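As you look at this complex, bear in mind that one protein chain is not there, while each of the others sits in place.
And now, chain A:
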């Protein structure tokens, strides 16, 4: 008989093999978690030439290039190295082999998930020599937490133990090489923790701080720059010793913050900086319907744009109105010296600065006690989550002490971020002179209570400012657009035939034709902007025998090529949307799909997803059906071509008839939509004329033209989206991907209402979208045709932005789309460039029984997670394209100004805001906003939105003429649009 023995782990080993800990859930429950671990003796050390271990990718003697370790060495970094010096480790110049302990990995994961992901990527990088050593699983290096030992101490001890083991292990190996008297390589513990270093040295181990280590490296000047600001304490110990002035209140601990937020006495939200005034910011919180205002440096308490912060709201009698003044960080802080303010030691200077800033804050205190404008005011007491990333900056030339380009001395300089929402960052670099005039990437490391500015370090240079490449890349980085080329795994998901892929001939057995309708015979055409390559929609219409009209919208069948949970799908989900810059398109899907296989080009057969309606002649829906289909578009028109064709009475062919039919229906649909209360909103859109495709130098800017055919396409897309939304919501009430536009809170309009009433005598009724649409129609000034558009633009800014959501996550009464006055809406019509549409396609496909729904789309949590990313990407993509247009408008202006003899461009503009010392203007022809500032305060009437400049009264909505010049800031070398008034008065020199 076979003897069966059960190997039970004896309970006496429990102390070593079981790790128990508690976990507190968000709901306040406490769980006990038990982890079992199995210790082994065969966890490999990873060093080549080791007689005991297998699997040895690290070079035998480590790295011999370091001056202190001629016999070679391996790095064994502590957790804090990865937490603070990740940029250094990631640098291609940083080459020594690294032994990464499991303890360290886990600690990094515990402390920061983004850093953990970077660390994981690091271990997979080919040019890095990283070995992950599972020290907690090797019997010699596993440790148990002792009584009264903090988790931190335990981990430190574990790291030291592993270092010790490695040192012995390596020594063992070299001693076994007989006859050769070779020294064994050093295992170097790299840690920023002095106590840990001290303890390690006591055990006879080598330990160094990162700075000390890097100083001995070959490429130390470049690498030292990548060092986070943390280490600066060591270099100038005397500076630290002189008691630093505390400039900001300390933060409260996280536990207290969470408790305070829970109890309702504190409020949590995202910090938004004010772009006009660097001493002001606000935080939108759920508890108040208006954002909480933060005035002054102390109250903003080191928050940076986008941080999740906790605010305390002051008593109501201390509430204030936002400042009515433009305060520019650069001009105010021009004299602040980077070296000096580092220690904040120069009390006099720092005092002066404080006074100056205090004055700025105070000015408005006296003037503005208007009750209407008073907002809940508060101060930041803590930060829940920093949202710091790498920022695109310029080095301020005045902060340099030596501009000698050969100087490699370390300098403390200021970097001014391109975004006006961010504070200037102080960094130490040896390359300052070479970095002047460049766009550089800077990461913030920390912001202490004793330091006026955040401290950061240099990551990399992007290139000379104002070169197109540098500007483009900085734009993409600034808006976090993923722009790397698609990887191999993603490209492998494409059909193997590549460009040669065609719809196979129709046969019984063909996979592609299964359950697809053959619509090749229909007169389908597409209408798009000129130069459009990713055609994702096409249309057709024909009269049915019963007098009704059949109209069809055919959308590229992207879900046929992009299958759920493939690398391509994951990448598309992460990108969320295609980003359109003036001269570049960052695709969501590989170009093969976007511009070829999915693009509904004319004269070729393409797979499509069709929505086909039977409409009554009055454009009421009689019936709708959805089907996968094969189409062959008969023509690809531009809006203009389609318009001309439609208007040409000589053309009577089927295609033209079909366009006319669509157009009549679209007009009726639009009329219905408007009657239901849809808004006709406006946003400034301009078109950039590029010189030629190659040089892409902008020649000029003009406003986009709207034709009847634009509206034609738009109406049918809306119809398709609404119909699809209804269908998928009906079939998947819990997880349907929908889009909604929440009605804006009335308070958002207060200012605009007051403005219109006081300046123009118009009443804006905002009680519903329909009423608002009507009252917007009435805001017409016969003298100023552009006035109505301006009001619409301003009204649009008062509204919330539309968002994708999962139907199961919110109440059904909040599904509505305010702007379109539709009770339900989704995005279905552009799957090539928007990921939400891909999801809608999959859901619709499952809803009509064409394909089963992927399990992930049944999970509410999953859909929510994806849509959150898509919403964010969508927002950032819009901002990126706007910024790109702005950049090109700037270039075009410069070009135009140069042609005109260097005097700049004069344009008509509207005043949209008045400040104490300036006016905000909007140039509708160029679609840009600008600021005209005056050197001193003017007579300013905040009640009536007017100001008096040299006897001339200027008020909001006035038409003025401005001169627009593009000038380069001498200090930061940042291109800047400068505007001065030309009419009614010339403000040059004012």
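Basically, contacts are C-beta pairs under 8 Å (C-beta built on N, C-alpha and C of every residue); 3 or more make two chains touch, one makes a residue touch a chain; residues count from 1.
Simple rule for what comes next: contacts and distances are computed from a predicted model.
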{"item": "Per UniProt record, name of the chain withheld from view [\"Protein DIS3 homolog\", \"Vacuolar protein-sorting-associated protein 36\", \"NAD(P)-binding domain-containing protein\" or \"Ribosomal RNA-processing protein 42\"]", "value": "\"Ribosomal RNA-processing protein 42\""}
{"item": "Chain not shown: contacting residue from A:58, A:81, A:119 or A:143", "value": "A:143"}
{"item": "Candidate in contact with the missing chain, chosen from A:260, A:552 or A:677", "value": "A:260"}
{"item": "Interface residues of chain A (partner: the chain not displayed)", "value": "11-16, 18-24, 28-30, 32, 34, 142-147, 150-151, 154, 246, 249-250, 252-253, 255-260, 262-263, 265-266, 298-299, 312, 315, 318, 379, 381"}
